[in-house]
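Report on one structure; see the data block that follows.
Of the protein chains in this complex, all but one are displayed in their positions.
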Amino acid sequence: MSTSPFSRTTNIAFIGLGNMGSPMALNLLRHYPNLAVFDLVPEALAKLAAEGARAASSAMDAVKDADVVISMLPAGKHVKALYLGDDQQPGLVSVLKPNCLVIDSSTIDAASAQAVGKGLVAAGMQFIDAPVSGGVGGATAGTLTFIVGGDEKCYQAALPILQSMGKNIFHAGAVGAGQIAKICNNMLLSVLMVGTAEALQLAVDNGLDPKTMSDIMLQSSGRNWTLELYNPCPDVMPNVPSSKGYQGGFMVDLMKKDLGLAMDTAIQSQSSTPMGSLTHSLFSMHSLQGNGRLDFSSIFKLFSKTKS
Amino acid sequence: MSTSPFSRTTNIAFIGLGNMGSPMALNLLRHYPNLAVFDLVPEALAKLAAEGARAASSAMDAVKDADVVISMLPAGKHVKALYLGDDQQPGLVSVLKPNCLVIDSSTIDAASAQAVGKGLVAAGMQFIDAPVSGGVGGATAGTLTFIVGGDEKCYQAALPILQSMGKNIFHAGAVGAGQIAKICNNMLLSVLMVGTAEALQLAVDNGLDPKTMSDIMLQSSGRNWTLELYNPCPDVMPNVPSSKGYQGGFMVDLMKKDLGLAMDTAIQSQSSTPMGSLTHSLFSMHSLQGNGRLDFSSIFKLFSKTKS
Amino acid sequence: MSTSPFSRTTNIAFIGLGNMGSPMALNLLRHYPNLAVFDLVPEALAKLAAEGARAASSAMDAVKDADVVISMLPAGKHVKALYLGDDQQPGLVSVLKPNCLVIDSSTIDAASAQAVGKGLVAAGMQFIDAPVSGGVGGATAGTLTFIVGGDEKCYQAALPILQSMGKNIFHAGAVGAGQIAKICNNMLLSVLMVGTAEALQLAVDNGLDPKTMSDIMLQSSGRNWTLELYNPCPDVMPNVPSSKGYQGGFMVDLMKKDLGLAMDTAIQSQSSTPMGSLTHSLFSMHSLQGNGRLDFSSIFKLFSKTKS
Partner (left out) sequence: MSTSPFSRTTNIAFIGLGNMGSPMALNLLRHYPNLAVFDLVPEALAKLAAEGARAASSAMDAVKDADVVISMLPAGKHVKALYLGDDQQPGLVSVLKPNCLVIDSSTIDAASAQAVGKGLVAAGMQFIDAPVSGGVGGATAGTLTFIVGGDEKCYQAALPILQSMGKNIFHAGAVGAGQIAKICNNMLLSVLMVGTAEALQLAVDNGLDPKTMSDIMLQSSGRNWTLELYNPCPDVMPNVPSSKGYQGGFMVDLMKKDLGLAMDTAIQSQSSTPMGSLTHSLFSMHSLQGNGRLDFSSIFKLFSKTKS
């Protein structure tokens, strides 16, 4: 039993129709037909319009009647500029309806999320940060994971809307907590990946078969998500990036970006993160060597002998 | 259908009745009553004798009629001295029956395991290394994990015997592979533990609840064995060492020992193990600060503010 | 032969009379008597006034007739607010004389320095960043090191003024380069200190005398500034913090701050800094354990056995 005030006829605006935003908006549209969309790229707009969404002429236009606004943008500065304005433009904060629920699904620094939330709430709106994981595949299939920061009432209100685009919806805490939880998870993921890669290679270097070693660790205390679903050693698992030349999946440069956000956060909170700091350096090094667009499991290559 | 040549009446010798060896021998005795045991500590011997084992007067005496010999000793030098001899004593190699199957369950360096295996095989015996995990609890309950290195025939022969003491029995590869697989797994475990500890603390430092953060990561790509069964943050899980003052469990100094073996192995095979090297340094540092006898999940304390 | 347009009678304003700023302003005053000063703390103002400086009633008041403005503030946000203004106050940029030379000696992030420089230059002023090293001792003795970012003309103009407060004046490059050079140097310093500490302790743990080991490395390829002037092992050198209970010197928390700036910079420029990242984590850990106010050479304690 949902406690959301929203229904199928709620007016929603979706801003940012990139690789992730576009399939998210398509899934949303199936459940919420009164959807206005905006993006600076005309083709992205046209695609959604062809499916029945209203193609707005600007972000301001998109949010005109919106009860809910969802955004999916690259970085904190874009989100701040959109809602709070900057040198170039006024922010949406000056035109949004009172009580409008703003859902930002961008992956950005928590401080920016909190600044936007504070600005919107001061002006009478509501805000949650709701970054996603699951990639383009999950966005298309409507199986994204959302990690939400915001108060309980906003979380409950947003729930059915998020469920139209995703499968697992978590409530991490107050505004900003969605971002924090996402980058903590991804920092840990990077540690699992590098640690698994070097343990597998150490076994291989000492004559063990990587599949046998993976099976043993999967049933032992080395078990982790990368061994279950995303083995970094080529040809241990079918249909994962490591068995397809490290194509597809989650790019090294996106992991590097998330680790940069984790490091920023750790500096701010004066936390010590030796393992995450090391993976940040290793993924940065790996990217410098020209691997930035490969899947992040390609970090395995750092530990294996270069074939000449 | 086992292909083991051994039966309930097989003569077995068990050498090394310490914290682990003693409960292992007790479980073994229930299935193999013709058991001779030896240890330098009379009390340990007496305990097994009271249950019906033959208390031998020396290792030489213990193996007199043995078809199978099992050993559980602290380090590589003890295992080498026992089987191959040293300045002080001749090795068992000179007295073992032809074809006798030697099972060494000590956690030692792979090179020592291979040296012992080579020496025994040259003299007409058979050898597997079969280090265990699961701790004193698993040894007592008969639920240990054995990771075996040796040829397929020896592995099959040993299987029912190992099953009398353990639950999961893995065949990792040739002689020495059991040791390699164990230390690779434990190196990865150390990485999971430290990575999970610092990710949880980073979340806590930024206002999140550690239980909520753990739940989210358990269902996301940060999932790993420590979050499933062994959360390092106090009071997130009941009945784990972190919720009992880090008492019990797997001691910091034992993890440090296993990481030392992993580092030795990596030096020999010229492997690069940045994450394992870092955890080795961190567990060593943690031990230097007086925490060597706490459970290894106490590494969490490195990242949390000291209470004054 | 200086090419500076300034003379003994130039009007100078100095803003920020903290631990560092106060002795710097005192030295400046000896060479430039027409000095106006400002700080929010009345006592700090009074002290300079007693020596003959004009105690201004505000920053605005201090810079009224200034040809040169020098600032020494805690963080980037303070410097930006001072010159460019914020929600609370207009910036000095609106009142400074055309061509006024602004010298910011705060240690802040390079991006903030560049933003301030850009804003001031756009309004017709001149700007250099000139962070210092040498601590309160160097500030008092007038022997600070200044590392300057800005164009050659500004650097030459500022030179005699900086020489009244310091001994070594370096020109690192364009605006912001002073900050970059300082944090690169300090990141390297942190690496020298931790590396020297662990090498000395490894020698001690293996029976060597730390003084002998230090002497050997000083004359070998391990030579570095910390061995020359700042040995971290107690009682190897007289009159250094390690021989005085790690009191005085350069606090752990200040090193942690500088390393945080270095990490910020590396994230922005997508650089890989594994060693600096590790020292950042180790100094953060050391601070969490209650050592934040000790001299940074106390990192040696991480590697030595805790006395109980």
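The first chain written gets the first letter, and so on, giving A, B and C; residue counts start at 1 in each chain.
In the analysis below, a contact is a pair of C-beta atoms (placed from the backbone, for glycine too) under 8 Å apart; a residue touches a chain by one contact, two chains touch by 3 or more.
The model shown is predicted, which means the values in this text are computed figures rather than measured ones.
Touch with the chain omitted from the figure is made, among C:Ser4, C:Thr140, C:Asn168 or C:Ser243, by C:Asn168. In the complete complex, the residue from C:Thr145, C:Ser164 or C:Ser243 that touches the missing chain is C:Thr145. Checked against the full complex, the one of C:Ser71, C:Ser112 or C:Gln201 touching the unshown chain is C:Gln201. Along chain A, the points of touch with the absent chain fall at residues 274, 278, 285, 288-290, 302-306, 308.
On the side of chain B, the interface with the absent chain consists of residues 256, 260, 263-264, 266-267, 270-274, 277-278, 280-282, 284-285, 287-288, using the contact rule stated above. Residue positions on chain C in contact with the hidden chain: 110, 133, 145, 147, 168, 170-174, 176-177, 180-181, 184-189, 191-192, 194-196, 198-203, 205-209, 212-213, 215-217, 219-225, 228, 230, 262, 265-266, 269-276, 278-279, 282, 302-303, in rising order.
We take it that only the chains that are shown with their structure count from here on.
If touching chains are joined by edges, the resulting network of the protein chains shown connects every chain directly with every other.
By the residue-number overlap criterion, the interface of chain A with chain B counts as same, with over half of its numbers used by both chains. Measuring from the averaged C-alpha position of chain A to that of chain B gives a distance of 40 Å.
In chain B, the positions touching at least two other chains are 274, 278, 302-303.
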